[in-house]
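Only a single protein chain was left out; the remaining protein chains are all shown in position.
== chain A ==
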Amino acid sequence: MKKVYPSAEAALEGVLFDGMTIASGGFGLCGIPELLIAAIRKAGTKDLTVASNNAGVDGFGLGVLLESRQVKKMISSYVGENAEFMRQYLSGELELEFNPQGTLAERMRAGGAGIPGFYTRTGVGTVIAEGKEHKDFDGKTYILERAIVADLSIVKAWKADPSGNLVFRKTARNFNPPAATCGKLCVVEVEEIVPLGSLDPDAIHLPGIYVHRIVQGEHEKRIEQRTVRKKESV
């Protein structure tokens, strides 16, 4: 089965439908599937529920799907940097479900691992725990969190081989592996597709079993907070 597609549009063909749930990798603007997001914008798919740690910024990342009103609901841990997001949220046009960051990552991991839910200490005694099952283990209280299984995972990796084995780079890995595993179908964009056999099998971060479609492309890789130190100060 051929997994490599010529473009992001081609890689998403026949996959998108209104009202679907999408799990996306990325932290801030680092390691986001920018090509697939642009292709979803082009396709115009509506009423999306998107599970992603953040919601992009105005004009980049998931922010472009908010601008075009394609998102019905976000499941995120932090949505600070996006004025359009706040406008839609405060006016009631956009639903938002806050998840603690580790709970969101584990919900994705569990969804991909066939675990329907898990108990966690995170959020006990806070608004996050309201309406959720509480259970004591060894004298401590935990809450039940449900797994996320998405219709589609959109993921950014550094390198892939044609069988879908993936390697990520530095902190651009972040939510990409858990997001990749929790989708019924996983589409990955990479900076480079390398020949079969050129990745060290001991150094593969995510095996190709989780990956259904791959596209290679140019990435802008925008920096959100450029912080530097001066050489003379050291």
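Here is the rule we go by: a contact is a pair of C-beta atoms (placed from the backbone, for glycine too) under 8 Å apart; a residue touches a chain by one contact, two chains touch by 3 or more; residues count from 1.
The rule is short, and it goes like this: contacts and distances are computed from a predicted model.
As stated in its UniProt record, the chain not included in the shown complex is "CoA transferase subunit B", which appears among "Pyridoxal 5'-phosphate synthase subunit PdxS", "Sulfate transport system permease protein CysW", "CoA transferase subunit B" or "Sarcosine oxidase subunit alpha family protein". Listed residues A:Lys42, A:Arg69 or A:Arg121: the one in touch with the omitted chain is A:Arg121. On the side of chain A, the interface with the absent chain consists of residues 27-31, 53, 76-80, 86, 98, 100-106, 108-109, 120-128, 158, 168-178, 205, 221-231, using the contact rule stated above.
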